[in-house]
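Report on the structure given below.
Only one protein chain is missing; all other protein chains are in place.
Now for subunit A:
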Amino acid sequence: MSLGAEQLERLAALARLRIDPGEAPALKDALERILGLAEELAAADTTGIDPLANPLDAVQPLRADTVTESNRRDAFQAIAPAVEDGLYLVPRVVE
């Protein structure tokens, strides 16, 4: 199992993480070792076996399409890093 430098960068971009260039070699080594564990799975014959996503085989329950929650915008926005007039603030996207 080996990860190319370009692959590591692509993963980081997908995950919205920035990798410190100084830490990249150690990180790459750790990720390779962890992914190396996955090779053990080759020992399992999974032909025709359905993937298991929920250990109880539960399915998503449905409920009546009615409003059950109250508006708590102020409480939720009170913990946001930056808000104004009920809106979340982010750096300008459109000039």
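Keep this in mind: a residue touches a chain if its C-beta (ideal position, glycine included) is under 8 Å from a C-beta of that chain, and two chains touch if they have at least 3 such contacts; residues count from 1.
In this text, contacts and distances are computed from a predicted model.
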Item checked: Listed names "NADH-quinone oxidoreductase subunit N", "Putative permease protein of ABC transporter system", "4Fe-4S dicluster domain-containing protein" or "Glutamyl-tRNA(Gln) amidotransferase subunit A", matching UniProt entry of the absent chain -> "Glutamyl-tRNA(Gln) amidotransferase subunit A"
Next item on the list: Could you tell me which of A:Gly4, A:Gly22 or A:Pro81 touches the chain that is not displayed?
Entry: A:Pro81
Item checked: Where the missing chain touches subunit A, by residue -> 11-12, 14-18, 20, 27, 30-31, 33-41, 43-44, 46, 49-56, 58, 60-61, 63, 72, 75-76, 78-82, 88, 90-93
